[in-house]
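All protein chains of the complex are present and in place, except for one that has been dropped.
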Amino acid sequence: MALAIALIALVISAVLFHVFSPWWYTPLASNWALIDTTLSITLLITGAVFIAVNIFIAWCIVRFRQRDGHRATVQQDNRKLEHWLIGLTALGIAAMLAPGLFVYADLIHAPPKAAVIEAIGQQWQWRFRLPGPDGQLGSTDVRFISPTNPFGLNPADPRGQDDILINAPEVHLPVNQPVKILLRSQDVLHDFFVQPFRTRMNMVPGMVTSFWLTPTRTGRYEILCAQLCGVGHFNMRGYVVVDDEAAYQVWLDKQRVTLASATVNTRPLAPPISGTSPVNALASQGQSLAQSKGCVACHSPTTAAGVGPGWQGLYGKHERLAGGASALVDDAYLREAITSPNSKRVEGFQPVMPKIELNDQEVNALIAYIKSLSAKPAATTARQ
Amino acid sequence: MNDATTRTDRPDPDAAARLGLWVLLAVITVLFLQFIQAYAVRSGSADWLRLPEPALLRWNTLALLLASVALQSAAMRPHGTIPLWFGGLFGCAFLVGQLLAWQQLRSLGFGVAGNPASSFFYLLTGMHGAHVLGGLLAWGLLMVRVRVRARHGADIAPGARLCARYWHFLLLVWLLLYGVLFLIPPATLQVICGGS
């Protein structure tokens, strides 16, 4: 009896949970409304079956539970009933499968007029590439990748010369324009996942994958990596900004200018540290670099250890190194740690830090930033 | 392994062993088909280089064939142990020959790493060799049983039949691998395997 009550309570609380749950899809921002529709159809059918099955079990328990003098009624099978059930099940399945396959046929056929952009994944950061005035992306290969050519552009390919390279984890898309996103990875599997877009695809080293969508709502959306890609997986952050036509042009022109001046993109992603003194300006540049170079995937700006040590309070501290030695964290220590990673290893961390090509000025900026995190009292910079 | 021969309410142990062997052969077949499927997929990539065929392999094939013939004749003649000895001997010769073929290839500059065709050569012949080794182990157990049972004049034919069947199977697998590695062009193989 208790089980019957529990099953009915279960059904009721499941329905209530569904109705009152604040956790549901984020509002759709692409043309894939049909995916949501298919999902709703599936939810309706499966929800009805879930309720029916549990209620039926509960009713059986109440009606046919063991009592004195009660005996089971033997019935070997019932062909007619079973055929009906099979037929109904097949019908329900078809009702879910058919719209699903229709949507899928659209999902895998990008319209020919779709603009093409490229997203590149690396442990644990994003970069992007847009075709230049010639409208074509140049060819690439992993073997061309070097600190000065992080995109692996083929130097011999003229189509690649004018490509717009965005060495930062943020890309813009024009609203209501179909776009086909080509995906590449230089190390392990990643996945380009923007929940409001609904569609997505893995990034596989050694091949180019793709998916397409038409963004329908302007706004700034988070890109998540949704395929386990190592210890910094959860911090592989990126942003896609859907702009109206005018804003998109402004952004695009800025990218072209940045490219022309051939400097590293250091546009800040987070509000810069306040103050305008030269030291603060340097630290502020360091903060931008920490974002754009993906340092923050492993090093948090707090005391909390991530994949690597947290930066707050790090400067001036004595770190215990693996092997028992200890070292004072000063400018020289940080410089060595940045320019030749893993030469010294702090106890409790893995030697997994990549070597990222930085000029002296940039290293100084990062050191200034790390220093700035230790200069202030802990309370003001700690999160929460 | 079990004494069921003495009991009437036990299943026929030979029938059980025969069935067991068939199931085992099915499992090993699936194993090698999976390897070949992987080979077919991988052989479609751009960095694939065809491997030169070590001349020794033909002699090895002959040795394996002779081992199979010898064991078959042992299975059909319940009391002679000489063909059994030959079976094992040719089996060992095959393995030694395969090792020599490895060395030949290595001296030609085809190591395990490097181009995927040679990686697959070592992988597939190694896997097959491991199964030949297992067959030799079974053969060794059979020889021990021959020693023990010879005194009682017991029939070793069922054991020899199983052993022979396994060796025929190993021969077939080897011929299949040989064909895949050196005879069938990768493009044909990809069509057969529905390659993607």
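Should a chain be cited, it is by its letter among A and B, assigned in written order, with residues numbered from 1 in that chain.
Here is the rule we go by: contacts are C-beta pairs under 8 Å (C-beta built on N, C-alpha and C of every residue); 3 or more make two chains touch, one makes a residue touch a chain.
Here, contacts and distances are computed from a predicted model.
Engineer: According to UniProt, what is the chain that's been left out of this complex called? Choose from "ABC transporter permease", "Methylmalonyl-CoA epimerase", "Cytochrome c oxidase subunit 1" or "Lipoate-protein ligase A".
Structural biologist: Looking only at the record, the undisplayed chain corresponds to "Cytochrome c oxidase subunit 1".
Engineer: Which chains here touch the chain that is missing from view?
Structural biologist: So, taking every chain into account, the missing one touches A, B.
Engineer: Which listed residue, B:35, B:59 or B:182, touches the chain dropped from view?
Structural biologist: B:35
Engineer: Need a quick check: the contact residues on subunit A for the chain that isn't drawn.
Structural biologist: Spelled out for subunit A, the touching residues are 1, 3, 6-7, 10, 14, 17, 21-26, 32, 34-35, 38-39, 42-43, 45-46, 49-50, 53-54, 56-57, 60-61, 64-66, 70-78, 81-82, 85-86, 89-90, 93, 96-97, 99-101, 103-105, 107-108, 122-124, 141-143, 145, 147, 152, 183, 186-189, 191, 193, 195-196, 198-207, 209, 221-222, 224-235, 304-307, 348, 350-356, 383.
Engineer: Tell me where the left-out chain touches subunit B, residue by residue.
Structural biologist: That gives, for subunit B, the contact residues 1-3, 6-13, 15-16, 19-20, 23-24, 26-27, 30-31, 34-35, 38, 41-42, 45-48, 112-113, 116, 119-120, 123, 127, 196.
Heads up, the rule we're going with is that only the chains that are shown with their structure count from here on.
Engineer: How many angstrom lie between the CA centroids of subunit A and subunit B, rounded to a whole number?
Structural biologist: Roughly 49 Å separates the two chain centres.
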